[in-house]
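Every protein chain except one is present and positioned as in the full complex.
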Amino acid sequence: MQNLSARFRRRERVIGYWSVLDAPVAVEWLSTVGYDYIAVDAQHGLLGYSGMLADLMAVDAGAQKTGTVGLVRVRANTPADIGVALDAGASGVIVPMINSAEEAKAAVASAMYPPFGERSFGPMRSRLRIGPEPAVANANVAVLVMIETARGLDHLPEIAAVPGISGLYVGPSDLALGLGASHPKDPAVADDFERALVQVRDVASEVGIAAVIHTPDGRTAHRRLAQGFTGVTIASDLTHLEAAARNHLTIASATE
Amino acid sequence: MQNLSARFRRRERVIGYWSVLDAPVAVEWLSTVGYDYIAVDAQHGLLGYSGMLADLMAVDAGAQKTGTVGLVRVRANTPADIGVALDAGASGVIVPMINSAEEAKAAVASAMYPPFGERSFGPMRSRLRIGPEPAVANANVAVLVMIETARGLDHLPEIAAVPGISGLYVGPSDLALGLGASHPKDPAVADDFERALVQVRDVASEVGIAAVIHTPDGRTAHRRLAQGFTGVTIASDLTHLEAAARNHLTIASATE
Amino acid sequence: MQNLSARFRRRERVIGYWSVLDAPVAVEWLSTVGYDYIAVDAQHGLLGYSGMLADLMAVDAGAQKTGTVGLVRVRANTPADIGVALDAGASGVIVPMINSAEEAKAAVASAMYPPFGERSFGPMRSRLRIGPEPAVANANVAVLVMIETARGLDHLPEIAAVPGISGLYVGPSDLALGLGASHPKDPAVADDFERALVQVRDVASEVGIAAVIHTPDGRTAHRRLAQGFTGVTIASDLTHLEAAARNHLTIASATE
Amino acid sequence: MQNLSARFRRRERVIGYWSVLDAPVAVEWLSTVGYDYIAVDAQHGLLGYSGMLADLMAVDAGAQKTGTVGLVRVRANTPADIGVALDAGASGVIVPMINSAEEAKAAVASAMYPPFGERSFGPMRSRLRIGPEPAVANANVAVLVMIETARGLDHLPEIAAVPGISGLYVGPSDLALGLGASHPKDPAVADDFERALVQVRDVASEVGIAAVIHTPDGRTAHRRLAQGFTGVTIASDLTHLEAAARNHLTIASATE
Amino acid sequence: MQNLSARFRRRERVIGYWSVLDAPVAVEWLSTVGYDYIAVDAQHGLLGYSGMLADLMAVDAGAQKTGTVGLVRVRANTPADIGVALDAGASGVIVPMINSAEEAKAAVASAMYPPFGERSFGPMRSRLRIGPEPAVANANVAVLVMIETARGLDHLPEIAAVPGISGLYVGPSDLALGLGASHPKDPAVADDFERALVQVRDVASEVGIAAVIHTPDGRTAHRRLAQGFTGVTIASDLTHLEAAARNHLTIASATE
Partner (left out) sequence: MQNLSARFRRRERVIGYWSVLDAPVAVEWLSTVGYDYIAVDAQHGLLGYSGMLADLMAVDAGAQKTGTVGLVRVRANTPADIGVALDAGASGVIVPMINSAEEAKAAVASAMYPPFGERSFGPMRSRLRIGPEPAVANANVAVLVMIETARGLDHLPEIAAVPGISGLYVGPSDLALGLGASHPKDPAVADDFERALVQVRDVASEVGIAAVIHTPDGRTAHRRLAQGFTGVTIASDLTHLEAAARNHLTIASATE
């Protein structure tokens, strides 16, 4: 099993996929494709605990040849949300809406055992993955903090400097709204948005941690990697499936 | 709600989509795309009763603007398999591996109430869709019999003539194997395979029922419609999702 | 735990309730009300194996003060359908669409261990209820065969005489259709229908087994008991819930 | 789809039903009855995330003719609880135990996107219902704050004045306990309780938002509407089902 | 049904078992064995709400002869986490990571109705078990606070003195880490660890509440009871099952 946390911190190129579905059969297939990780979205995804757990097991079931691992975007930055995701076998967490170094520190504390953090010990499924020795688990767990608010952007350097963080993770939709957009693709904030991305990329580079960004497709992902991001997530199963079905229908029903 | 059965029997053009996943959230989205039906695969799909039911509810949840209805490809040609699919709210059934007129008659008998058939009365969810009056339900239920074996092909005219059948439905993979192929795409049987399709198309046309075929994508679907099939199903969510994820990864990780 | 099978065979008065929902929390509450049994409908109910099992566990969870036991109306008269219902902890089975003594014998054989029958041994949950000794299980399992077709009616005496049967169970909707009704309440067959009920009642009485009938409400149930039926089931949770909700809405929205 | 939020704010009469069960089949039927909304109880109801989601999908599946929409009474007043309910497709939230204007503001902030609130963007199922444009979603989401504590009662005017609130929602049981009752129906607090309801009704009227109250049946609901409440919820599926089953058993087993 | 809370407070000997699995069939069997309680682990266990609910129902289904009751180790010390566990039918809660009297008071407040606490009223399943009268429920609910951090150890007497607490509950793994261990069995802290247990035992004895400890097996449990602990939990189904399977394999594959 790859050590994804170390790869983030070494700023290696990592490419992940994003699932919002409680659909373990689909996730298992996605895990055979060759992504470095599949992130299960417990914040905006359509899944609760049982979906998260089943999806994480499915990642492992499909990963025998690919080494793909599972991450979880947690519902909220609480010890309980982060703890259950890791106990369920996630190799790391993506923590939304980080506004300050204090919030980033709290995320790390929730993800790491004493003495480094305050994670409670009970490494059920995680025992099979990145543990159970506390020091080993602490070294192997990935903690990505999401930069997606104006306040988070204002405190980028302090956030990035929090010990234990594996990388910064840009949430483009919330970030655009946070910059004053009327909707995620609002051209009115396009320049500010791109400037913000450059900031994130540069701060991560200076601190020596990963700069990861959420993208809707392979083309955008490729562009962001070329731009200096070290990681990209391509999202999501639900939108890609809908696009495929729509496209097939258009072709099938074309009249000429 | 459209009367899909009548549309099949009137040989109108119908285009459906195919789901093999217990993933109601995805199915609901697919139901907003505009297909005439979404078929839930209880034979080879990765779902049991609860997945079938949840998917059928999801089709209805998404269909408020599209009028899409749910079909079920049943696990086997038994009164129980056909009855539970219809009771769960399917607008019709696709019955696999029909080898003879007797088997086709049994399928119809399982799908229709007396005096036309022997379906047991208990129209739970179906009450909300195509009933509960027995005569109304009988008139509205779609019964598609799959032609996918050498024996079925040998008895095409008798099968097609069975009263109550809405259409013939080609299962290409089994049909190819039935014609001697070593795998579903085996070029050795390509000519026999195409000849078989022409037979199905022509028999359906003569009898005045639908000729439907399973296809892997919109392009093939378009070609089959142009060839004289009155209906096509595009399959499947799982393979399309995998293809999309694979394609995005290739683009994202391209080196130049 | 009561021996419901013996009570049926002794022709004691038994009153059951009928659930078509995979809703164990509701079933547990129903089990505290005081019915002799709750029947889980695996034929027309909206539930598969997991719903059946959860509902049976819920009956037992609620029965600490009432002694209520769970029955299953099986999906079909097969060894597998009957076996899994009993293994899951049902105290007996209601077997639909019995047309002949042969079919009744098959139902008994599926429900009883050798040498009396051919049930396969693996009394998982049933071990906690009516076993696991084969002879004890055979003595305690209730087997009710449904009389709901014209053919079944024609063979009433032979069916009732099959050793091991606990009682006859009238399915009114199918029976009405079987008698030529255009819908279950069709007044055109009302007289024939009532005559059929008298037949069932009398044959059961002569043979000395239970005469049970499905009813929509307490009033009908009371009438059928007064008429000489020894058992009644009141059905169902779904229709009663809908009626209650509809009634409350009417009262709440009354304009005066 | 109706704009329930606007109807609350226009103080139109709205009548809802209350579900505490993870029983989507039942909820779908309830959604065909004609209520303005069905509220899924994630606080005291017997359901977790998957039950909430399935019930919300069931409301939409049943609403094709009625236009009924789903609300969620959230487990707690947190951004995560409110966010996941809305992302799952709820048309609004009922937020328990609001004690102050600060708590009410937090509820609104969790339910609305920037710049009005701080809801994180990821409108998965909600995209199909009341979005995905942030301004549209903000305009259409219903936010009902529960008045059910002594502290909440003490701060009624400030709470009602919080911008973005659609209405006040009385939780009678907690309110009675909060007023010193030894149990929810304690006659010792009956006068205080009724006075409190008048307060809620009058404050809502002055501010121009909905005054909604939880009721056990249609008769009470009718009385509360007559008294000047603009909305009522009739609760609940579980208690009504139990009452129906108990009533049928009493009638069936009556001896004369 | 036994009053487990009173037994804890009377310092009677109680022996419980620990489940981390969403496996109601297994839990029901465990409930027939004769333990005083089965604790469902919602913190580190592999289960979400639906697993917790199903396991609690399973405990009750199996308890007809044993009187075993269900407890829940809650995910976190919040009103919502404690409220849903009790509403789901738990006879009490085990609250992790209690560091101070304030945290202990918050736990009690979440578990008890006014005027003693602030639990919100909605005793769905709990109505069937330990209520629904608020005073009765308050008297019968068990509240065990976990001592498993250095801070908690430092405030033992204040924590133990909080009114409403049924007992102290030692979490050995976290406690060891909290004492500086590099892993839960680290011999470097063995003496400190044993001294801490003596402290917990003695403080509980002085205050007159239960002293309970988590143990891996019957032998350790027996030793802790002999040492003066009034209660023990033996953990867990998952580890015992693995040990059994491993042991059987070793024996089966032995070569001589």
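Letters A, B, C, D and E mark the chains as written, and numbering starts fresh at 1 in each.
Keep this in mind: a contact is a pair of C-beta atoms (placed from the backbone, for glycine too) under 8 Å apart; a residue touches a chain by one contact, two chains touch by 3 or more.
The structure presented is a predicted model; accordingly, all values stated were derived computationally and were not measured.
Trainee: If you put the missing chain back into the full complex, which of the shown chains would it touch?
Mentor: Over the full assembly, the chain not pictured touches A, B, C, E.
Trainee: Consider the whole complex, including the chain that is not shown, and state which of B:Ser50, B:Thr66, B:Ser100 or B:Ser253 touches that chain.
Mentor: That would be B:Ser50, which touches the missing chain.
Trainee: For the chain left out of this view, which of A:Val20, A:Ile38, A:Ala58 or A:Val72 touches it?
Mentor: Selected residue, touching the omitted chain: A:Ala58.
Trainee: Residue by residue, what part of chain B touches the chain that was omitted?
Mentor: So the residues of chain B touching the unseen chain are 20, 22, 41, 43-51, 75-76, 81, 96-97, 148, 171, 173-174, 177-178, 180, 182-184, 238.
Trainee: Since one chain isn't shown, list which residues of chain A touch it in the complete complex.
Mentor: Spelled out for chain A, the touching residues are 1, 24-25, 28-29, 32, 53-54, 57-58, 60-64, 124-125, 128.
Trainee: Considering the whole complex, not just the chains shown, which residues of chain C touch the missing one?
Mentor: Touch set of chain C with respect to the missing chain: 48-50, 53, 78-80, 83-84, 87-88, 113-115, 120-125, 132-135.
One rule holds for everything that comes next: only the chains that are shown with their structure count from here on.
Trainee: By the touch criterion stated at the start, how many steps lie between chain D and chain E on the shortest route?
Mentor: Between chain D and chain E, the shortest chain-hopping route counts 1.
Trainee: Among A-D, C-E or B-D, which pair gives essentially the same interface as D-E, with more than half of the residue-number contact pairs in common?
Mentor: A-D
Trainee: Centroid from C-alpha atoms only, then distance chain B to chain E, rounded to Å. What do you get?
Mentor: 52
Trainee: Once you find the CA centre of chain A and the CA centre of chain E, what distance in Å lies between them?
Mentor: Here chain A and chain E have centroids separated by 34 Å.
Trainee: Two or more other chains in contact with one residue: find those residues in chain E.
Mentor: 48-50, 53, 124-125
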